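As you look at this complex, bear in mind that one protein chain is not there, while each of the others sits in place.
Chain lettering (A and B) follows the sequence in which the chains are written, and residue indices restart at 1 in each chain.
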Amino acid sequence: MQKPIIEFTNFNFQYRAQSNPTLIDINLIIHSGEKIIIAGPSGSGKSTLGYCINGLIPHYYKGNISGSLWIEGQNSENLKIFDISKYVGTVLQDSDGQFVAQTVGEDIAFALENDAIDQKEMISRVEKTSRLVDINSHLGSTPRELSGGQKQRVSLAGVLIDRVNILLFDEPLANLDPATGRYAMELIDDLAKNTGSTVIIIEHRLEDVLWRPMDRIVLMGEGKIIADTTPDKILASGLLGTYGIREPLYVTALKYAGIKITEQMHPSSISLMNMDTIKKPLQHWFEQTAETKILPQSNAVLSFSDVCFSYSADRVVLENINFNICEGEMTAIVGKNGAGKSTLCKLICGFEKPEKGTIELFGRDMVHTSIRERADFAGLVMQNPNQMISQVLIRDEVGLGLKLRDVPQNEISERVEATLRVCGLYSYRNWPISALSYGQKKRVTIASILVLEPQIILLDEPTAGQDLRHYTEIMEFLQTLQKRGKTILLITHDMHLILEYTQRAIVIADGKLICDNHPAKVLTDDSVIKPANLKETSLFSLAKSAAITDPFEFVKKFISFDREARQSCQQ
Amino acid sequence: MKLSTRTIVAIGIGAAVFLVLNRFVSIPSGIPNTTINTAYAFLAFMAVIFGPIAGALIGFIGHVLTDATAYGSVWWSWVIVSLFVGAAIGLSWKKINIENGVFGKKEIVTFNLYQIAANLIGWGLLAPVLDIIIYAEPSDKVFMQGLVAGLANLVTIAILGTAFLAIYARTRTKTGSLNKED
Partner (left out) sequence: MSAVKMLSYIKRDSPVHHLNGVTKLITFLAWTIVCMLSYDTRVLLAAMVLSIVIFRLAKIHLKEVGFVLAFIFFFLLLNDAAIYVFSPEEGVKIYGTRHLIFQISDRYTLTQEQLFYLFNVTLKYLTVVPIALLFLLTTDPSEFAASLTGIGVPYRISYAVSITLRYIADIQTDFHNISQAQQARGVDLSKKTGLKKRISGISIIAVPLIFSSLDRIDLISNAMDLRGFGKKEKRTWYRARPFQVMDYCVIGSVLFLSIIGLFITFSDGQRFFNPFLG
């Protein structure tokens, strides 16, 4: 066995402002060269554990520490954050926050600049390191010229250049589209192989992290380590669901087919999985299960006909877009970053005007209506709730749109209260918004749009950065709104969301609408997956491995079966 | 004095926000040639949170870059006033100690006394004197200009600056005392 590189012994931590400890009795040994996932829902202490490893605790976050933490054979008590940064390189979730310099080259060199390394040496080391992550042809680019995946590679190069032995990733997949996320995992894996680094990934998207083999999963819950074992054992244990971590979809499919998950099956990877025992029951399930047909479409509430848009002559953003959205549908708009999804949103809300073509809401051409009038038909909920909230109290924030429309005070109170009840926020109505969790804040912003009673609600990445519990909470809430007759449009690159909740997906790639179809189509058709930076769902791969006659039909059946299963589970 | 990384970043981001507010979020007040400029309310807000050095530098860098990116040159006399106002309001930092989450009557009065003094001295005295020294402009004109600008900023800070700080203080309060209502 290798030597331990990180060792927590009876370690506890309590934030200064909190009344309970966040980490309780942590005993964890990580060996040199291991690849570890730290998984757990929000509030489980997984990020706090990361802060302890990279030194932000106690440098920035103050609190009480007891027990010991050794890093590279040294007691962390004696290490300053600057010392630790020589051993541990951290890649943060928000690559825009980590990219502090003005160009790629400078940002990679940042740590060397701080060490006052000679310029000549910096230039050669930046050149070499940037090759490792394949960003060497962009050294002069600014962050705005890069995609999310490229920015993350810059962050990675920025810590690799310091020749650290431990790489710590804080939710590396949260802001990436599926294909880029997969590429990121491959890159991390290759780097670890070539450099022998120890890799620690804090992430709750297990299926995506397990795209490349990992040595261990440390499962955390309520500040404690619940399990610390191999991925195969964890998947077989059934602990994931209990602690709010989503198991891989193909594992769910196996369970639906009545197959018992065991360690010996190698459930952590479809390609390694032993298919012999699985094939029969899976095929049987496929034949037995019928797909519930979706109700026929109702009348269109939003339609785009031949819509074109560009910011300047040389950069066309949208080209001849045609689609109808029907009343009461939940539709996803997907596509890689910069493909024109947000612009589509802005066109619907009237923030931008189409160059050609017409946009109709309820059969009315919207060319001459103002932004504010349009909001009565279609309301937009931004991705970051902090970018919408301007009031101190919940009820004021929710009532703001009405107040600005000069609605009488008693009517405002009535409508705000009714909306708060729908949104499950009524008992918090007099709280300051700052006391709410991120998910609750999100709900406040949805309420503040809902109160204006638009028929269509547009949401930009509603579940980005949320763990399974908050994701489910938000999506179930949107589903209740849908059942009340609202039409819901979501911009997302969350494949689970598309699969679990939407009736349709519209795929935009390079300004063109390339697919408008059932979600199963979007998750299985290569001609859609490739240009839109999506990835094939693992259900499809499973079905193919299990020699199912019609894998596409299998995915469709799974979707319909899964929705019913979850619904009956809730009742 | 060695500034902390957080203060350095606050200066950098503060100056960028100052510039954006200055360019995009100033509205005519109804009095000719006078705008309600949120940028100064923001400057006062940052000065109280991060102190006089941050206040001075946010005012200075923010104003230089606003002038430079908008007009291609820099009006130094007024830039110096922004630096002065940021620093002067920042002096109230230790007295108010907003991180405690308390921004009551006493703190509001302290904040406004500092900002009123800063604006009157800065715009009413410093700006015109510098304009006379550097550009030899007529004194009646520059004192009038300075006074109008000073009063506009004073009122803006009194309303919006106080409001921003009150909101900020709320985000610092402990949440233990809250109960759900039915």
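One rule holds in what follows: a contact is a pair of C-beta atoms (placed from the backbone, for glycine too) under 8 Å apart; a residue touches a chain by one contact, two chains touch by 3 or more.
Quick caveat, the model's predicted, so the values are computed rather than measured.
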Given A:14, A:44, A:76 or A:98, the one touching the chain that is not displayed: A:98
Omitted-chain contact residue, chosen from A:386, A:409, A:437 or A:480: A:386
Candidate in contact with the missing chain, chosen from B:78, B:93, B:114 or B:164: B:164
Residues in chain A touching the chain absent from view: 54-56, 59-60, 81-82, 85, 90, 92, 94, 96-98, 100-103, 105-106, 109-119, 122-123, 126, 143-144, 158-159, 162, 311, 346, 349-351, 371-372, 374-375, 379-380, 382, 384, 386-390, 400-401, 404-405, 448-449, 452
Contact set of chain B toward the excluded chain (per top definition): 2-6, 8-17, 19-21, 23-25, 27-30, 36, 38, 41-42, 45, 57, 61-62, 65, 68-74, 76, 134-141, 144-145, 159-160, 163-164, 167-168, 171
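In the analysis below, only the chains that are shown with their structure count from here on.
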Averaged-CA centre spacing for the pair chain B and chain A, given as whole angstrom: 38
Parts of chain B lying in touch with chain A, wherever the complex brings them together: 166-167, 170-171, 173-176, 178, 180-182
Chain A to chain B touching residues, read off their complex: 17, 19, 392, 427-432, 434-435
